[in-house]
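Here the structure is laid out as C-alpha cells; the discussion comes afterwards.
Missing here: one protein chain of the complex. Every other protein chain is in place.
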C-alpha cells in the first residue's frame, strides 16, 4: 500500500484551506482538473510525489464553523467551489472536519479576534502549554491515521507585527520567553511553528506572519532536523510584479514609479483592513522591486478592503518608466484573480515537495521552493525565472 | 585614434532612424541619458564596444525630406526630441543627411508608395542594377569616412507579403531572379540585404519584412561571410507578452484566450492599416504564444491605425485563464509606449554588437541577439529570461 | 382578479429570454432582487404596471432545447442563474416551455443556421404562410391563457443585412414580396413583426435585426394600430458611451479618436463572429458618437468572439481627446458585464411599458422608450440624460 502523508493546516477552515481540501476531494472524484498545481506538469513526472489520494487532512483553527459550512459559504460568495462538487464531497468534508482541533490565540490582535466565529476562549495563558497541546494534536493525528509524514502549513490570517525582543535571536531565548506565560513577547505563529518542530513535521509558512522564522525558532527547527520554508505565498499581484520587473531591467528602462492597489473582500481583506496587520503584509509585498531593480524608485503598495469582491481580488498597478531621450512612458495592469484558487494548488505543491524532503531526510530551509514565496527564507532574489530554474534543477537531480 | 563604425540605415529619415541619430548626437552633447540602451548597463562594461562618438550615420531612404525636417516633425507630433535638442543638433543632422542616398522601391506596395514624400521614380526596373547601386552607395560611404566596419540595419516600413517562389530557396535561384528584371518575384528588402552582403557589411533586419531572409539570401550572406540577424524588433506589446507568458506557464495556469489590440498612429501605423502589410506584421506578432505555451489557445492580435496617437502606441491585452477547480480569472494590461523611443536604443545595441562580431570575425546568424526580436532567426523559443541569459552568456565569454 | 399580460419572446430559449423568464420566476419566489429593472424604482410607483405575477411567458424559437436545459447551461457556463434557483423553478420552466412554438428561418444566414440545436427544417418556403402560422401561435397563446394583452419581443440572434429593395418602402410592396415565396427579399425578423401586427400585439425589436422596421412594415404596424419600438437594446458598452460622450461635449473637449473593442463568448458572439451578421451590429453601435458630438472623429467598434468568456462580455474603450492649448489626453474604460443579466430586466421594463400602452390604447412608435435602445426609431439623439428625462416625463404624466 502507498504511504500516506498528513497535511496539517493552521487555519484549516479558512478560505485557502477549505478550497484546497475541497479541491483535492474534487480531483480525486474526477470532478475538477489540476490547473494551478505545478507538480502536475510534465517536468515533475519522474519525481516520487504523494498522489492526491495519499493526502490526509487535519489542522487547527480558532473559528467555530465546519468545513462543510465554510465550503458552502465559498460557493455562495464566490462560486468557486461549484454546487455539484459541494454535494459530491460533503461527507468527505465532514470526515476531514473531525481532524480539525481548536487552535490558539496569542497576541493575535483585535482584527483576528473579532472575525466571525472566533472562539476567544482559545487565548492562551501559558504559551509553553499551548505548544505542547498543539504538538500533541499533530502527533495524535499522525498516529490515528498511520501517516508516514506530516507537513504543517500555516494558512492563518496575517498577524500584527511583533515588536523585536533580544530573546528572539536564540533557541534559549525563545525557551525562556515561553516560560514567561501571558506577558511573553511571542505570537501565535511562533507557537504553531514550535509545535511542528516538536512533532517532527515539515513546516511551511504560507502567511507573512512574523513569528515562524524568528532566528531562535529557526535554530530550534534546525536542531529538530525538520525541513521548513516560507514566507508569504506569491499568488497574485506580486507574482505579476516578479514577472514584469525583469522586462524593465533587461531593457534598461528606468522605473520611476510603481504604484500597486489591491482590492480584496475576503477574511484576509478584513484582517488587513486593520493597520496593525496591514503593515506586516505591505512590507512583505513591497520588498521585491527595490531589491530586484537595484535603485531607489517611488513605489507604493496599498491594500483596501472592498467587501463586495469577496475572494476575487482586483489589483491595479501603474508603472511609470523612462526610456531613450529620457522620454516617460507607462504601463498599467489589472489583475482579477481569486486568491484561494491561486493559493490552494501552491499549498498542494509545497506539501508534496516538503513530504519528499521528509522522505529523503532533507532538513533546513527548502530554498529550491523560493518561487512559491514573496520572501523566500535565505534565498535572496526575486527573479521568477531564476527561481523557476532553481526548482527545475532540484527536480531533475531528484527524479528517479 | 579610435576605430569608427558606420551605421547604414534603410529608412534613414523615418521615425526610428531619426530618433536614433538625434538621440546619439544628444547623448554625445550630454543633453540626454542612455536609458533604453542595454549595452550601457553594467554587464556590458568589459566588452570592447564602439563608443557613441565612434558611430557615423548614413543610409538609404525613398522619401524626400531632410533629417532635420524629420526631427522637427517628431518634435511637433510627439515631443520626444525636445526643442533644445533639436536646436543643439541641427547642424549634425544636416551633416548626416548628406550621407543619405536614394533608396529603392520594388514591389513595395501601394501603402508605402503613397506615403507622404515618397519619390516613386525610385521604382527599380532592373533589380540587379539596383543591388549594385545600393552596394556602391555603402562602399562609398565606408571609404569616404574611413570606416573600419559598417552595419546595415533595415528600419523601413513593413512590406506586403511576397508570394513564395521555388527560386527563393537557393543562392542560384535568387541570382536567376535578379536577372529577370521588372517581373522578378523579389522585393525591396531582398535588394537591400544583397547589397549589404555585397558590401561586406553586417546586416540586421529590424522590420518583419520578408525579403531579407529568404533561404537563398541567407545562403548568399553565408558565402559572403557576414554576420546577420533579425527579424522584427521586440519593443512593446510583444515584449510584455514574452515577459508575462512564463508566469502562466510556471504556475500551470491554463491560458484560454489572449487578445491583443494595438493602436498606433505613426507612419508605421499608416502602412499597417493596409491589409497587405498588416498580415506580414500580425503573423510576426502572434507566433509567440502558441509556441511558448505549447497548447492551442484562442488568440488574436489586432493592429489599428489611430492617427491622433502619432508615435505613442497604446496596446490593450486581455488574458483569460483557468486555475484550480477550473475557475476562470483574468488579467489585462495597457501599454503606452513610444515606438521610436523603444526601438532606437535597441538598434544602437544591435549595431554595437554586430560591429563587435565583425571585429571578431564572426559570421552567420547572431543568435545571442534573440532577445531583441519577435522572430529570432534560427533561435527558436520566446522565453525572455532564457534570451537574456543567452545574451549575458555571450557577453561574459567575450569580455576582456 | 388581476389582468394577465402575455410575453411572447422570439428566441424564447436563448440567453436573454431564459434569463428573464428564470429571473421573473425567481423574483416571484423571493429568491432574487429586482436590480436592473427600472420600472421597480421609486419614480414608477404610481404607474399601473403589470406585476411580475401577472406575466405569462411563451414564444418562438428555432432551436431544439428545453428552457430547463437552457437555464442549466447558463448555470454551468456563467453561474448567473444560481443552482438553488435552478432547482426551485425547474417546474415553472417546464410549464413555460410548453408555450414555446417552432420559429421560422428565412434568409437567416449560415451563422444562425449552424448554431447548436437549430432545426433547419424550419426554413420557410412560403413567407406568407409562415406569417399566418406565427400569428396563429400567438393568438392561440393569448386565448389559451385568457390574456388581456400580449407583447411580442424579438430577442433572436442578429441577422445578416438585408439588401434594400424598392418594395420595402410600402405596405403594398411588403405584401407583394410575401407572395413571391422562397425568393422573396424578406427576412425572418420581418415575418415575426408582421405576425405581431396581425395578432394585434405590441412589438418590441430588442435586436439590431433590420427586417422589423422596414418602412412598409412600419406602415402595416401603423394600420394595425399597435404600439411598437426598437431597435437594439442599449445594455453595455454603448450605454457607457452614451453616458460619457456628454462629458466631452459639455466641457468642449474635442474627441480625436474613440476605439471600442467588444469581446464576447455567448451565442450572440458566435453569430457576430460571422462578417455578415457583424456588419449589422457594428453599424448599430457606431452611430451614436458622430451624431451626438456633431463633428467627424476617428472611431471604430470591433466585436470579437472569445468563447471562454461565455456571456460575460468584456469591452475596452480608448478615448483620445484634446483640450486647452491643444494638449492631448486620454481616457480608457473596461466594462465587464453579463449581457443577458443586463438585457433581461430591460425587456421586462419594455414589456410592462408596452402593455401599459396597449391598455391606454396608444399606437405607433413608443418614443418615450428611447433610453432602452441603441437606435431609437424616430427618436433621434443619443443623450442618455435627455432620454431619461423624456421617460420620466411620460411616467409623470401617466401616473395615477
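Note that the chains take the letters A, B and C in the order they are written out, and that residue 1 is the start of every chain.
Keep this in mind: a residue touches a chain if its C-beta (ideal position, glycine included) is under 8 Å from a C-beta of that chain, and two chains touch if they have at least 3 such contacts.
Keep in mind that this is a model prediction, so the values were computed, not measured.
Touching the missing chain, out of A:4, A:290 or A:328, is residue A:328.
Considering C:10, C:38, C:138 or C:186, the position touching the chain not shown turns out to be C:38 (whole complex).
If you put the hidden chain back, the residue from A:73, A:132 or A:259 that touches it is A:259. The chain that is not drawn here is touched, among residues C:72, C:344 or C:395, by C:344. Not every partner is drawn; the one left out touches subunit B at residues 79, 83, 334. Contact between subunit C and the absent chain runs through residues 19, 22-23, 26, 32-38, 40-41, 80-82, 85, 239-240, 243-244, 246-247, 250-254, 322-327, 329-338, 341-342, 344-346, 371, 383-386, 388-389. Summarising the interface, subunit A meets the missing chain with residues 256-257, 259, 261, 263, 298, 300, 302, 304, 306-309, 314, 316, 318, 320, 322, 328, 330, 332, 334.
To be clear about the criterion, only the chains that are shown with their structure count from here on.
Any chain touching subunit A that also touches subunit C appears here: B.
No other two chains have as many C-beta pairs in contact as A-B. Between the CA-based centres of subunit B and subunit C the separation comes to 49 Å, rounded to the whole angstrom. Mean C-alpha positions place subunit A and subunit B at a centre distance of 45 Å. Those residues of subunit C in touch with two or more other chains are numbered 334.
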